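Every protein chain but one is kept in place in this view of the complex.
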Amino acid sequence: MTTTQDPILQVNRLSKHFGGLAAVDGVDFALYPGEILSLIGPNGAGKTTVFNCITGIYRPTSGDILFRGKSLVGEAPHQIIKRGIARTFQITRLFRGMTVLENVVIAQHLHVPCSLWDAFFGLNRAAREARRREEAMEQLAFVGLADKADVRAENLSLGEQKRLELAVALTTRPTLLLLDEPAAGLNPSETQQLDQLIAKVRESGITVFLIEHDMRMVMGISDRIVVLNYGRKLAEGKPDEISRNPEVIEAYLGRMEIA
Amino acid sequence: MSLETLLGQQILNGLVMGAIYACMALGLTLIYGILDQVNFAHGEMYMLGAYAVLVFSSWLHFPYPLAILLGMVAIAILGLLFEHGIFRPLRGTPELNTIIASLGASIFLWNLALVVFGPIPQELKTSIAFQSVQIGPLSTSVQRLLVIFVSVGIIGILYLVIMRTRIGKAMRAASQDRDIAQLMGVDIGRIAELTFMVGGALAALAGGLIAPIFLVYPSMGLMAAQKAFVVVILGGMGNVLGAITAGFFLGVVESIAAGFVSSQLRDLFAFAILVLVLWIRPEGFFGRTAKKGG
Partner (left out) sequence: MPHDPRAQLVEERPKAAFLGDLGALVRRLPRARLTLALGLLALIAVPWVVRDPYLLHMINMALIFILVASSLNLLVGYAGRLNLGYAAFYGVGAYTSALLTLKLGWPFWVTLPLGGLVSLAVGLVIGVPCLRLKGPYLAIATLSFGEITRIIAHNWDAVTNGPLGVRGIPAPNPIPIPGLGTITFVSKTNYYYLLLVVVLLCLWGIRRLIQSQLGRSFQALREDDILAEHVGINTVWAKLVNYAVSAFFAGIAGVLYAHYIRYVSPETLSLGESFTMVAMVVVGGMGTFTGPIVGAILFTWLPEILRVAASYRMVIYGAIMMLSILFMRSGLVGAYATLMERWQHWREGRTP
């Protein structure tokens, strides 16, 4: 993780306006391969909007987002996922009516045949399905949900749901993982498990981009931090620099959660 | 007849249908705006309202205005039944359930009417219905004028109630955000009941007013409901003013198109407009963008 490498994600003067309101206003930053970058800021600062612009839910009003040098503005989410970016959501998104195992199996979409032809005439289905199930179970083991494979997603606890969301995102084999407030609603022991999980993810070679409010987690796990306030970048740097930055402290006055 | 007179005549006729559409759409849009549920049996409230007025007026020989009032009360009660029987148990479950349940109710009621009243369209005679009236070069009937004025009157009263009274405020609060309204003390259950009763009464009014002009038959609710849906979407689902405006708009446009292009394809215009609107601007002309979820 050095800044002499080319950035894996480059955000240039990103702006997103809704009607007259600028949710994100001229934000620049870069992510480097293998690092964990955290995006923090008070509520309403525009953090999730940045994520939504990256994964194609919103189209930026202006500015550019480059993934490995190529712009991804204007592409549909599934194309962006195909390029190697995955994400989780602030409010957990899962295929709720389906089991844990099925959730992961569906997420293998990009790496299995999914054409109409294959649907009708694909051969050797039983063997392929067995292999898919095995791979899905491995993914579940990684996040510690192997024993819940048969449970319906909606019946999991919040902590388990977040882990499933992570497993689903990882199944798409991303090189960049966006996590939107993964620790929200978790108790301290669950948060610690999450911490370890994110570390494991980084070890496997995936770059992690994190939105979080839990400052202890952010300070502990991040290599660098970007701070947003009212849609603009307030500061960028290493955790100890940020924690001493007077503007950041002021922006958070009274709202900082030192857990 | 000169072109202006023809146009004027079509517009006048269109206002009649427009008033009916506005009444129907208003009820529907209130239900969707406040309760987030779609009532696919709304057309049957209209149809049963017409039959109710028929029963009170032609069979029981009550005077027409009284029959209309009683009809509105009867269908308001039906609305209450809908709320308790179908919509309350399904509130909070996926939308599909309410759509199908109310669809079932629609099929049930329309065919029940078919069984009870028979398929032959029936006449609702009132003493004054077909007395003709001349307004300048345009001719119309007393009943048609009644439709316009009574509808506008009732809609106006309702609008004032919604905008000026406390209960109206509660309704508006509930349509913005049901949970917060509840936290602030609004009794959602009561509001729901009220909404359905108002919706039912409006539909019955429309049915009762139009019955002397067109006949009363069990499937009259089907097309009326579809037109009402078009209007609701045109005006923006949940938008009261939009529903009223779009109702009159559709009535007039339909009438002009039927008069000048083809009366056979009269119904087609409404659907064509709907398809166009859904393509270009699903929120309708007045709707707020993406009301809930998406």
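Note that the chains are named A and B in the order they appear, and that numbering of residues resets to 1 at the start of each chain.
Going forward, contacts are C-beta pairs under 8 Å (C-beta built on N, C-alpha and C of every residue); 3 or more make two chains touch, one makes a residue touch a chain.
Worth saying up front: this structure is predicted, and the values here are computed from it rather than measured.
Peer 1: Please identify which of the visible chains the hidden chain touches across the whole complex.
Peer 2: So, spelled out: the chain left out of view touches A, B.
Peer 1: Which of A:C114, A:A141 or A:L158 sits in contact with the chain that's absent?
Peer 2: A:C114
Peer 1: Of B:L109, B:L124, B:V198 or B:A257, which one is in contact with the hidden chain?
Peer 2: B:L109
Peer 1: Out of A:A130, A:L158 or A:I249, which is the one that touches the chain we can't see?
Peer 2: Only one listed residue reaches the unshown chain, and that is A:A130.
Peer 1: In terms of residues, what is the contact footprint of the unshown chain on chain B?
Peer 2: 32, 38, 40, 86, 89-90, 93, 95-97, 99-101, 103-112, 114-115, 119, 222, 226, 229-230, 233, 237, 264-265, 267-268, 271-272, 274-275, 278-279, 282, 293-294
Peer 1: Go through chain A and note every residue touching the omitted chain.
Peer 2: Per the touch rule, chain A residues meeting the hidden chain are 55-57, 76-78, 81-82, 86-87, 89, 93-99, 101-102, 105-110, 112-116, 118-120, 122, 125, 129-130, 133-134, 137, 149-150, 152, 168-169, 171-172.
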